[in-house]
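Left out: one protein chain. Kept in place: all the others.
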């Protein structure tokens, strides 16, 4: 398939590489130049602007936030103006439910197709084609996209024919991870104040009831206070919790634990934590407890 | 070994059975009679009062709360008065850090040994001898106990030579489980209001990032609203969160997520939820959101 | 002075009336017709659209939310397009800090003046000219406005030369009132469960340490459960807490009590509380406690 890919960050790069590997005819665009070199060597074409990545049957966007997506979608040379009728925009960015809804309407009005297909997993999973894809959109659009989604992930889940539902599921998953971080942060503060060994404590947890990677990965980072380099920056984590709460506002669903996370992220950012891994919110309970 | 066992509830029964199975000479006591029949048939001796279970090298207690433990430990015919010098009290109940500390001192003063050995796992794991034991106490007392602990669990972790540390670890683990329940409750309320299918949603979570039994077990119970019969009653869950907060108070460790759980449990109990499974706190976010 | 007034709701009507009473030459506009009759009889002129209220030295806006203000400010016949160069827009609506900032820039670009002048007080205070005005803006614009502000309020406070600061102060005051409501709600739930008489309890509080009108007014409403008719609708209260949190987000100021209020308002709205008085959030603690 002839496909465009916009956004070659930590996640996007690996996703694009796996599309190439699967044999697709790929044109890539990144605002900051240079990130595409390796992909060009592997056969990708370079787009000098977003519009040039919109000449195939589908275009992916994998960008940091709503603003970045809006900047490539709207405007004279944006995706909306450039994508052929009937072609497909696959939005994998973690964006707001509200923007996903607006893109659904705008692409429909332009005679284009739109699906939301955010992904679960960290950069190394993206590189290995082992992401989990959560997709939603009109069945025929999903059908068209499926070969592509299977190239970037180990599994694609279709959750709804309303695109924004996939964004909500993705955001809620990040809320759940952040909840794990907070709960581990509080538990570690508690046992550390009683002089229990933090690493043995985590070994007990993760070899018994909490044997999921999310507990192992974040438990170790928090216990070691090893928040740099960031796998997922606190600033993005804060954005996601903000988007969860915005969706919850709209749906009138009170989420006190998400509210707690909101305040934790703001505390972190207010102390220059923007570039730390988002799991640094798991260090705040210890700080409040007078440790470190 | 000649061992006593006090408390044949959902958990204690299975633990006692596994001690028998491992060949120990077991005397059992339960306040409510009748629960020991099956064990007597398998070779256990019946104690007519707690004191009669205190004639061997060690006695286990596996009771509901501080008060129940105090009632068998103190008094003329209590464990303290009955256990031979040098013999061992293995306390597996989920009790307060403060009581564990007091028992440590009182047994030492009486020339007896004391270890805390609370367990992680639900009744079916107790029946199968597959519990995880978190033990703490003086090294020689732990040594004596180890054969017994291995009979009741698949693994025994020794976390400290201060008994109360094991109680703290156990309580913190229950806090972490309750945190999972709350986070799932909020996430399910959010996606359900957007008409995402709750069971598919849980399938996605538990087949990807959250593939730990605790997410599967409690996710299903919450999504189905199937809180009876209780595997672990809300009243006990509330007690454990109360004990976590009491320990946190003493240690001066603020735990806002534990505070949130405290209020959730009180809300549940205020609406006659005492006998529901503790995961019914995971239904409160949906209730607040106007669902069901 | 020749002045326009846009927005004749519960608050705006009284403010406009007091401008008339002070002798100003007033032209009034309200989207829903009919509300201006009484004012016309007292000498006001009727504007048939917002633009017609923009022909004097200043125009007030007193509208429900950001959206309503944007709808009269922007567009071909909006305030920005209609107000003479050098004339003044006095924005008394409770709007977001972000919109106030944008209006500051847009009016400056159009050669107009802009001040934020939100008010503290309920409709009966507006009718009596007894509001408190919190104003911010360039000193000369404030000077021009002062005679008008003194007509609508018993006192005008100038807090900054940056207009949005006045909006922040106003929003924070509503946060403080909502905090009183929540704290009274929890205290009343507590003592009511112990069968203390709620009215006597409030008498004690408000005749001793808490002798401010805000405690008297809201305490009585909550104790009586008398949330209709609404003096200030829950939907507006929720909007204000949302705007406080949006400002706090931008400023990176964690506000856990505001977060709690956010969830309380969502719970209320999720149970069809939109039209109740916002103090109905003070009934939720009793509901959670199993009362009523």
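Per-chain numbering from 1; labels A, B and C assigned in written order.
What we mean here is this: a residue touches a chain if its C-beta (ideal position, glycine included) is under 8 Å from a C-beta of that chain, and two chains touch if they have at least 3 such contacts.
Predicted model only: the values in this text are computed from it and were never measured.
Among C:95, C:221, C:248 or C:280, only C:248 touches the chain that is left out of the view. Within the whole complex, the absent chain has one touching residue among C:49, C:150 or C:179, and that is C:179.
Touching the chain that is not shown, out of B:72, B:88, B:171 or B:255: B:255 (per the contact rule at the top). Within the complete assembly, residues 242, 245, 248-249, 252-256, 259-260, 262-264, 266-267, 269-270 of chain B touch the chain that is not shown. Although one chain is not displayed, its contacts with chain C can still be listed: residues 97, 120, 132, 134, 155, 157, 159-160, 164-165, 168-169, 172-173, 175-177, 179-180, 182-184, 186-187, 189-191, 193-197, 200-201, 203-205, 207-215, 244, 247-248, 251-258, 260, 285, 288-290. Touch with the hidden chain on the side of chain A covers residues 256, 263, 266-267, 270-272, 288-290.
Heads up, the rule we're going with is that only the chains that are shown with their structure count from here on.
A separation of 53 Å divides the Cα centre of chain B from that of chain C. Residue positions 256, 288-290 of chain B each touch two or more of the other chains.
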